[in-house]
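With one protein chain held back, the other chains of the complex are shown just where they sit.
Chain IDs A, B and C follow the sequence of writing; residue 1 opens each chain.
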Amino acid sequence: MNSLTFARARRGLALLAVTACLAGAQPALAADAPPATSEAATLVQPGNNAATFRDVRRGENQSITFQAPADRTLIQASGERWRQLRNGPITVWGGWMLVGVFIALAAFYKLRGKIMLEGKPTGRLIERFNSVERMAHFVLAGCFVLLALSGLTMLFGKHVLLPLMGHTLFGWLAWVAKNLHNLTGPLFFVSTLFFVALFARDNVWQRVDALWIRKAGGLLSGEHVPSWRFNFGEKTWFWIGVTILGLIVGISGLVLDFPGLGQIRQDMQLAHLVHSVGAILFMSLSLGHIYIGTIGMERAIDGMKSGYVDETWALEHHAYWYETARGRKVSKDDDGTHTPAAAPNHH
Amino acid sequence: MARMKFLCDTERCIECNGCVTACKNEHEVPWGVQRRRVVTINDGVVGQEKSLSVACMHCSDAPCMAVCPTDCFYRTEEGVVLHDKDVCIGCGYCFYACPFGAPQFPQSGTFGLRGKMDKCTFCAGGPEEDGSEAEFEKYGKNRLAEGKLPLCAEMCSTKALLAGDAVEVSNIFRERVIRRGGKGVEAIGWSTAYGKGSADADTRAAAATAPVPEKTGGAQ
Amino acid sequence: MLVKRSNRPSGPASSAQADTASTFSAPRGLDRRSFLKSSGLAAGVGAIGAGLPFAMVRPADAASDSKAAGAVEMRRSVCTHCSVGCAIDAEVKNGVWVGQEPVFDSPINLGAHCAKGASVREHGHGEHRLRTPMKLHNGKWERLSWDAALKEVSEKLLAIREKDGPDATYWVGSSKHSNEQAYLLRKFVSFWGTNNCDHQARVCHSTTVAGVANTWGYGAMTNSYNDMQNAKAIFFIGSNAAEAHPVSMLHILHAKEGGAKIIVADPRFTRTAAKADHYVRLRSGSDIALIYGVMRHIFENGWDDKKYIEDRVYGMDKIREESMQWTADKVLDVTGVPDDQVHLIAETMAKNKPSTVVWCMGQTQHSTGNAIVRAMCNLQLALGNVGVSGGGTNIFRGHDNVQGATDVGPNPDSLPGYYGIAAGAWKHWCSVWGVDYEWVKGRYASPGLMEKSGITVSRWIDGVLEKNELIDQDSNLKAVVYWGMAPNSQTRGKDMLEAMKALELLVVVDPYPSATAAMAASVRKEGVYLLPAATQFETSGSCTASNRSLQWREKIIEPLFESKPDHTIMYAFAKRFGFEKEFVKNIKLDKDKQGWDEPNLEDTLREINRGTWTIGYSGQSPERLKLHMKHMDTFSAHTLKADSGPCAGDYFGLPWPCYGTPELKHPGTPNLYDTSLHVMEGGGNFRANFGVEKDGTSLLAGDGSASKGSDLPFGYPEFDHTLLKKLGWWDELTDAEKKAAEGKNWKTDNSGGIIRVAMKNHGCHPFGNAKARAVVWNFPDPVPKHREALYSTRPDLIDKYPTHEDKKAFWRLPTLYKTVQQQWKNVGKDFPLIMTSGRLVEYEGGGEETRSNPWLAELQQDMFVELNPATAAERGIRDRDWVWVKSPTGSQIKVRALVTPRVGTDTVFLPFHFSGRWMGQDLLNFYPVGAAPIVRGESVNAGTTYGYDVVTMMQETKTTVCQIVKA
């Protein structure tokens, strides 16, 4: 082969290779072996970088210097996975889940209606929550609501509010929401810790809880299942909702809120996934809690509002607690077979 | 004009950081914000050390745009991905999603909360009036509107970093690669930014149909 | 490069985790808008007081009517950060430098810039500049007026002159002065009456200048950055062009892509090495052994250019003999390079001709520097590569005008143009200056001292500290004027601090005097003055790039704050010293905006033109240079030649030698000694500067080896009036020329007539046509010899290749070689690592200026030491750890560890751009308020050791020793 044809051939090959690479395909120059890593290659350096960059393209870690992202990844692939998850399942399923829970509650309300007191209120009040407890509750609840609303704005606002409000107004709202979210977050986390410490003792397992489970709290039957200060439904909310989900959402939120502590992009992607999934579950559960605490049950809100509940309410919903509050003794081991004394005005 | 793109030729890039300071210079980018940076991989490994300059690649299917909760991004007719700082809330999602680590967040406010996101604009400013002070303050100079290309590429010490219309850029790169006998053919980041196999129909068409420049004494 | 570009906070200028996404602490926003609006008033920490007459206040009105008034003007200048000579277009609006555009037209850089060049506009901010004159009083920096400063400084200097003589002062000039300023400074110091002046070139390429000039004529880069496009093989040794001269890589990579082979030999795998075809790791300081190894292969394989050597080289046989000594095992023992690699270098260089070599401070900064560079010259001579396009010795200079400052500036052993300091030289220059020779003689302490080379900048500290009876002048140095140079670029920092303490007076004239200021203030309470000088963007003037091209800078902005251009300050002092009339005899004075007298720079260049015949600084009139700057687009980026337009036929920047008067229209010389071109087209041949005969051998070039079209097609001596008469060409001179030329030679004939007749009429080279000298018989090692560094980790090699004998009075000082080497023969036991230093791309020189530029400082926030993973592991050091680098001098510096395979296990590398920390202590409190650079770090030279080149007093920085321990 004379040098001219060789040059032509090489040029042709090169053209092919460039074309392929510009179009994003894998490099076509398989003929040139990638340089060996070993000391044997110290002197020779061919110009085929295919091997060097293959890993980069896959998003695998490379020894990158300087202002590389802290994760030392030149082209990260996990961002794309995060995007798929966030924009896909989390937004779509999460959104429908919240809507679904809401509809379910509405349906339940329609079917079951408000759980009314059976007896007549006596007018005699029992202190259910002292002022510290109520403050803890409302601070936490306030934070929760702010966080939930602002969080929802950030996840779904683009699809729900933006088309209605336009970019300028929504941009402003989202900015408020984001800053509110970031500022409230740490407070929420601290409140959660305080709240858990405050109420954990009354939320431990008690034998009578088994009965509550068996009867599903009497929610459907309308039967009153005796309980201590908190029934098993409340305990579930306390442990799974406030404690576990609260801490998960709180901690993952802090990871996102204080980005300067050395976490890398991948950490934040993960934290965000955990945060948003946790928050959606938390919000779903909270809907139930809010429902039962407000429109779902007559006078349920009194305890949190004023700190005092009527004896009738106490007897019907927290019979054992009522008994003890009235100075009578109930065995801790009572599994529900003990029938509490009739309420004063019970018909 | 079809589509604006960046291309960094790793056979040429010497990590001189000229692109970085050119960008700082042109847009008065504050300390701590790196719209562009140069990275070196396999540092000190003989035969495998490569440097390249990275910034926003103005992706075809831009992940930042997809995850933005306020939809502050938009793409110009030339394919430049820009954003509106009035709508940006500084949530950082674009930074999580971006393959290239392009979005930057200057510190502002309490707790070191993120300020409005800042990134390479392909020297195309933003949605403010072209060449206005408001535009400069938020996004930097608008060189495209002055008929100029991004300063990082224009000032690149070895002409490793190329910017401009995809067809022009591809032609320059191709001519160069052919001259050096097919070495260093990778357009790093292109498949990530502009799609696998078919980033842009026009690019591919251009790459396939543009005439090969005939030169005397080329690669011999 | 993790440490190198820290993304952790360091010092007050804390940066941030670039990518953990968020907490960016921006110390001070420097945006164009707030700059325009609040101008100097918002200078933040830098502000000394609000009442200062900030030059920056003027811009305030620029913003208020940003659109209407103030059209954008373009001013063309040249980057001040390295010798490549990248052109800059500055957009100026109402006196404010608002934009920087690439100059695509420039044939040198085609618009390209490195990090430094792309950020020069920051000079228009100058936030960390010295703003007013200052003096150290009671250990505190106090502001004073220019008038008071000039008065106090000149009175003190005059008192010292009175008491101890003019030689009790030392004047450190600058390689960042324009040609005109550098030239005026040499004149200024001469009129003061001393040769005690020097500048950066001493410590960067003095060995090159001496070694190369003594080999074949001129001590400069023979070809050009552009010409390297024609090379088929490029051998870098002791050069890291990718970081030190990044834009040169535009031409080099262009060559590589066209098929040129690139070899890099270096103790460190540099960014340049990353772009090479072959990388060879050699032991620092063993260059000569490696080069001889290469030459042995060349001779053994018959790859030497025998005809070329026969016709154009003297003494190559001796070199051949010496190279035969360097057998494969010896080379391996000394350099650590196996024979196959040595062979590969030889074969690549020999079979890919023209091949060229590149060297920088990696070769020059050794106690054997002069020999190393001559060995490189000999390699190129053996291959017949000199005087050939694509060949030559491409010696990249460092600072933007270190070439020009060397050519016409403050050298202790020469007047402008390498005329030397013998009586004849003085008479020549006195006639150019229009002053009386006897008057100048009277300014000196004695005629002996007038013709005795001064102390070098590398040794001024010994001029202060050495016992008086041992120094070769009357008094020790009592006062030092640092006029545009960094103290941290000289070795033996610990001794320098002592010297600063011992001085009576220290004056610093600089836009960024702070490193000197802080060092001095840390040991003194009184007697230090700082005078704010303007940068080269605040004045005009010419500068000479490494390829010898001159470019004219336009003034971009008015001097910031109270700063004044150097030549204006010189004139102000000349007035106080009483020689202002003589100083500007042929130079017009202009008034600046504050009413100061400013020597006209065009006139100054014309005076340089009228006197500098030797190296052809005579044809570059300001008019011609300005025309070139305007019509850059007409010059080829390949040949540097303009084929059309008003500069047709010229080479860009009239690369010196541009012989004769401007009217002769010599086009400049793109490649030195190129016989394939007519002398009037930039051709030439080796210089006849060393006589016509040596030991019975003719030194004149062989027949047929004259430049193209020469009427004398053989070797001939340099032209003078007698040769002209002998040849019968005398009558071709005009009557006026005859009068001027009578009794003169081509170098001293101020009419330029001899040059005109020789070149234009007869195609002859005025400096004659001789052979290059492979053997420089007037040097200590006529045949370059490998000698171990004074501080070596190899005692066995010290026995085999010992250094020179001590010297008694060498540049006025006793200088030790053998004594030191023997005393520290076993230094390797406690200090087992070879310590070497070099450049980073973000910073320049001492770094004070570039470390004050936030756009650059952000990229490089820590001083560091590169060490091999194995070396680090042995010491329990991890990447980014703080470590102490301990030197045999007792110094220790605290720096970050950068663990990288870039260096071998026996070597560590430190960058030399840092200052502002001293042995673990931050000197921030010793800086004048607001004038501290953003990034401060330990200076590598705080830990460097004794050691000087045996010809030029170049300092040894590249091969010394240290130990590293975890801090």
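Worth a mention:
Convention: a contact is a pair of C-beta atoms (placed from the backbone, for glycine too) under 8 Å apart; a residue touches a chain by one contact, two chains touch by 3 or more.
Please note the rule applied: contacts and distances are computed from a predicted model.
For the chain that does not appear here, its UniProt entry gives the protein name "Lipoprotein", which is one of "Lipoprotein", "Cation:proton antiporter subunit C", "4Fe-4S ferredoxin-type, iron-sulphur binding domain" or "NADH-quinone oxidoreductase subunit H".
Among the residues B:66, B:91, B:117 or B:185, only B:66 touches the chain that is left out of the figure.
For the chain left out of this panel, the touching residue among B:11, B:43 or B:154 is B:154. Here the missing chain is touched by one residue of B:29, B:98, B:120 or B:144, and it is B:144. When the whole complex is considered, the residue among B:56, B:82, B:102 or B:120 that touches the unshown chain is B:82.
Along chain B, the points of touch with the absent chain fall at residues 1, 65-68, 71, 73-74, 76-78, 82, 84, 87, 124, 126-131, 142, 144-149, 153-154, 156, 159, 162-165, 168-169, 172, 175-176, 179, 215-218. Listed for chain C, the residues touching the missing chain in the whole complex are 102, 104, 107, 110-111, 229, 250-251, 254, 258, 636-638.
As a working rule, only the chains that are shown with their structure count from here on.
Each chain gets one centre point, the mean of its Cα atoms, and the points for chain B and chain C are 36 Å apart.
The set of chain A residues that touch two or more partner chains comprises 42, 44-45, 65-69, 259-260, 265, 268. Within chain C, contacts with two or more other chains are made by residues 1, 16, 18-19, 21-23, 279, 859. Residues 1, 13, 15-16, 18-19, 21-33, 35, 66, 99-102, 104, 110-119, 121-122, 242-243, 246-247, 249-250, 253, 256-259, 269, 271-275, 279, 841-842, 854-856, 858-859, 900-902 of chain C touch chain B in their complex.
Partner chain A is touched in their complex by these residues of chain B: 10-11, 15, 34, 37-43, 45-48, 50, 52, 54, 63, 66-72, 84, 86-93, 95-101, 105, 109-114, 170, 173-174, 177-178, 180-192, 194-199, 203-204, 207-208, 212, 218-220. Residue ranges of chain A in contact with chain B, taken from their complex: 3, 7, 10-11, 13-15, 17-25, 27, 29, 35, 37, 41-42, 44-50, 52-53, 56-57, 59, 62-69, 73-77, 79-80, 82-83, 86-87, 153-155, 157-158, 162, 167-168, 170-171, 174-175, 177-179, 182-183, 186, 256-260, 265, 268-269, 272.
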